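All protein chains but one are shown in place.
Now for chain A:
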Amino acid sequence: MLKNWINVFTYHIKNNKLFTVLNVLGLSIGIAGLIFAILYWNDEQSYDQWNPNKDNVFLVANQMDPTTYWASSSAPIGSAIKNTSPEVESFCYLNGNYDNEIIHYNNKKVQSDKIVVAQKNFFEYFPYSFIEGNIKNALPDVNSISISQDLSQQLFGSESAFGKKVILQNQVLIVRGVYKLDKKSVFNPSCVVNFMDTRVKNSIQQWGNFQFILLLKLKKSTDSEIVTKNLAKVYYENMMMPRAKAQGMSPQEFIKKFGEVKPHLEPLSIVRLHTKTGGLIESNGNYQLLLIFAGLSILVLILSIVNYVNSATANAVKRAKEVGVRQIVGASKIEIIQQFIFETAVISLFSILISLVIVELSLPYYNVFLEKTLVLQSSQFYLQLFVIFIIMIIAAGIFPAVYVSNFDVLKVLRGNFARSKNGIWLRNGMLIFQFAVAAFFIIGSYIVYQQINYMNSKDVGFNGNQILNISYRNIYGEKISNEDRMRKYNGIKNELLRIKGVKQVSGGGFVLGNGAKSVISYHHKDINIDGNNIPVDFGLLEMMKIKIVKGRYLSPDYSQDTISSMLINETALKLLNEKDPIGKKINWDGKEAIIVGVVKDFNIGNPGEAIPPVTIFHFKSVPWFTSLLNNIYVTADPKTMPQTIADIENLWTKKVDSDYPFLYDFVDKEYKKSYSSYVKQKNLFSLLNIIVITIALFGLFALASYSIERRMKEIAIRKTLGAETNVLLIELCKQYIFFCIIGFLIALFPVYYLLNKWLENFAYRITISMFPFLIGFTALLSLTLLVVLSRAYQATKVDVLKYLKYE
């Protein structure tokens, strides 16, 4: 029986090479898309799922206003909640950034960029498996360090690391453990040090200083609500009440005016994808992209399955005789169904194999796109692949098989079956679905394109062309003062200015595109403004061509400019609601500041974000700003740029920082990175757009071919009766135009709704106009006509006699 099936199957493949290839290709592209989505999905979902504590370790997320959640907490709350809430088993403070430092061992230097500063129970929260040492004694004291296997390899080679002494930040540390970093987590440290105790102790009085990440381990995961309430209570009693008292208000009044901290608990298992905060140490999973991608790839797969079903049922008409004969010589319906499902199974298997090849070949690009290192393995993945296979057989196989097995044997054998209208409504329905999906993609990708274009062409308010941004590590430590930092910076600045080609040098405490590093709120006439701090050296704003709207730039000519002068941007001015802001005194963080100028709004975040109110000071005006000085901006003669950069690097590695690599970028390039994820989404959408349109057009082509073939006799009769070619063409095309319009109308609402949702990501966005819809409709209609007309034109050229004599 199998041999017989295979014979028929291979015969059809041989005689319908084009359609078979296109069918298999369509399916395999659809499956490949889904595989990509699954790989991404599996990867994102695997974060922290291995952790046995995932449900009873919680991140304290503090809600500062209706939309802002901070992942950081203040230092005293940890022990306070442990004391007041017996449900809390323990707490662990961690640093919210990886430290990037050099670790010394004898004469060896290894730079490690994922150093986590934590408390000693870190490994009880994240129980990585230990190769040397153990979890309990991983960080017993402040002189301990536990390192990952990779780092151990780099530092000590094949030697045992346990007990060895290394130097980090001028401190001698003893290696207490080596762990395997083989599982994904929101913390993936190359090594962990126990410096957090000191930092917590130093700021134990500062209730309002939210600077560390706090994790709580509860005895029972169901207690999170009680603990949340207790946290709120602790903040209220220790922070709100004293502050209200200091202002001479009742706590209720105080909260009404200044807001309050609302703590929430997020279990570790959901932090990666669903946290409301800006994320812990690793960037958050992009849940939206994940959903978009999964949704679109499923849509593409459905499209390719519909395509397959459509052409399979259309093709089945040609095989009616075979089916009829089989039934007459004794095949039961079940056997016919089995035969056709078998064919689908073989096609599906082929498609899956080809899709695996496609995936394997394009995985490197995909990994670059997602900034991940996905691979095609894991039993979970192959299980999912098997499920896809089964679903495809069910979705793509059963319908055509049942359809075929229900052929009326008598009609088939009398020979007038080919023109029967059996199942035609369903094929047309599927065709309309394809049109709708194609319209969705054409319109959608055009809108996405428009938005990205809009962001690209936006006047960002500065000009970063040919300006170098050099990453400057600055100097820190107990004994280093703000003056030391300023002195060192000025030294570097003078050295840089001496290099040939360098025109201007100026320091800054921000990177355009990344937003401000610190936010300090100030009040003016009962108006609260969350000012984003931009610390600058003289000349920086001029260098970046950030324009002044009112007043003047900061200048060394005015002595007060390094004491109290402050610049704000237009957004801040609007909030201040002052007609004449120049010379106004502001109480800024306990000091008196005087507004001397207003700058034109410029983007410090990505161009889709709203521009926040900005506060600009010279480094010297706010002494601790010097600790934010991590960028030195340089303009140079473009003609000698390569040589100038080489000279700067030479100076840098010799005199400024010999340990760390010299890192720089051009400001405009760097800025583009701030919205690269949206550019990627656009590219993804465009790629899928092409795929979808290709699949849909092929489906249309196949269906038009079959249905025109069915109508060949009618065409022949019309022609003998004197119909002209163009009348025939209209006759053949009009139903497809009709379907095309219906499909387009069906797509209208979903595309409008979903794309509007997507555009909500952007404060600075386009409104959806008629234009993309017009473009989409025109494109869809002209592609449809192109395909159908080409088929129809061929049909009208055929030899009339052939079809009239037939039968």
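The definition used in the following text is that contacts are C-beta pairs under 8 Å (C-beta built on N, C-alpha and C of every residue); 3 or more make two chains touch, one makes a residue touch a chain; residues count from 1.
Simple rule for what comes next: contacts and distances are computed from a predicted model.
Q: Any idea which of "Ferredoxin reductase", "ABC transporter ATP-binding protein", "Phosphonate C-P lyase system protein PhnG" or "Sarcosine oxidase subunit gamma" UniProt assigns to the chain that's been left out?
A: Cross-referencing UniProt, the chain left out corresponds to "ABC transporter ATP-binding protein".
Q: Looking at A:204, A:255, A:413 or A:426, which residue reaches the missing chain?
A: A:413
Q: For the chain not shown, which residue from A:199, A:233 or A:321 touches it across the whole complex?
A: A:321
Q: Looking at the whole complex, which of A:136, A:229, A:257 or A:333 touches the chain that is not displayed?
A: Touches the omitted chain: A:333.
Q: For the chain that got dropped from the picture, name the residues of chain A it touches.
A: Within chain A, the residues that touch the unshown chain are 1, 4, 7-8, 11-12, 15, 321-322, 324-333, 335, 409-410, 413, 415.
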